[in-house]
Every structure is written in C-alpha cells, then in structure tokens.
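Scroll down for the structure; my scribbles are underneath it.
Omission of a single protein chain aside, the complex is shown with its protein chains in their original locations.
Coming up: chain A.
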Amino acid sequence: MSDRLPPHTDPVPGPAERPPEPHVVHPSLFAVAAGLAVIGAVMLWDSARLSGAAGYSNVGPAMFPRIIGGVLIGLAVWTAISTLRRDFPDPHPSAKGPILWVLAGLTAQLLLLKVAGFSIATGLLFALTARGFGKRNLAVTIPLGIAMAFVIWAVFSQVLMLNLPAGPLERLFFGTTP
C-alpha cells in the first residue's frame, strides 16, 4: 500500500509533515495533559451549579458540559500515558524572543486601542510584529505602521462603514465625529 503514497519531500513544517520520532519524555507534554485536565475539571465544576431544568428530555443544560468535561479528563490521561510510552511526537523547537515581540505588539494594541485610537495602536502592533520577525529599526517601522493603519482606518471606517475606534490622529483628519 505504502509505495503508492506520495513521498514527503516538503522541507517546511507543513501540516501533513510526519512528526519526528520521540526520543525522550518531554515534561511540556505533561503540562499539556494537565491543562486538558484543568479545562475538563472547570467544565464539571461549572455544570454542577446549573439547575436541573431538564424538561421532558431528562437532559438539562448540564449534560453536554459534563460529557465534554469528562472526555477532556479522559483525553488528558490518554495524553499522559501516550507521553510515557513515547508515542507522542516531539514538540517543534521554538524561539522565545520573537514570540514575545509579537505578543507585546498584540498587548500594546489591546491596551491602547480605546485611548490612542485604531491607527496608533495598530501601527504599534505592526512595528512590534515586524520586530519579532527581524526588522529591528522601530524608528522606521512605527511611523510606517501608523501610516498604513491610518489608511486602513480611513478606508474601512469611512467607505465600508466599519465601526473602528478613533483617537487623536483620526480626529485630526476627520473632525471630532468618527
């Protein structure tokens, strides 16, 4: 059978890439299992306070969360066993720095959106993301990002009538009403 299957020559981590064979037991996988168990437990805990109101069906609003919570805990156990038996493939290695830059960009946008308006907040997201991908010169990328975000704001809020928060920059060009 297998000789008719296409060869995997894809050098990039594609979605159907064959996961590498596990060599050691990765502690991070136990964290995954624990996370799943916590989510399952939260679902069981939350469903316990729902009232029975089952009506004719004998199944109320708590049934589905209970089943899902139980299955998630089961999957957590399965994940832990699979890790111990080294059935679970090694996680991809990943650099921390770039990821923190991108997350910093998203956080900056989230915090500044209401205060500084769409353009400035999103411009910062642009610059910090580019920083995470290796474009270090923030003196160039921040103004560039703000300019691009401003054009996007103008097109989407003025032409396509999307409700995007305005800040000082937007009010400067389009008056006080967004």
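As a working rule, a residue touches a chain if its C-beta (ideal position, glycine included) is under 8 Å from a C-beta of that chain, and two chains touch if they have at least 3 such contacts; residues count from 1.
To be clear about the criterion, contacts and distances are computed from a predicted model.
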Which of "Putative monovalent cation/H+ antiporter subunit B", "Peptide/nickel transport system permease protein", "Aspartate carbamoyltransferase" or "Tripartite tricarboxylate transporter TctA" matches, in UniProt, the chain that is not displayed: "Tripartite tricarboxylate transporter TctA"
Candidate in contact with the missing chain, chosen from A:Val25, A:Leu50, A:Leu84 or A:Leu172: A:Leu50
Residues in chain A touching the chain absent from view: 1-2, 4-7, 9-16, 18-19, 28-29, 32, 36, 39, 42-43, 46-47, 50-51, 53-61, 63-65, 68-69, 71-72, 75, 78-79, 82, 88-89, 91-92, 94-96, 98-99, 101-103, 105-107, 109-111, 113-114, 118, 122, 125-127, 129-130, 132-135, 141, 145, 148-149, 152, 156, 160-165
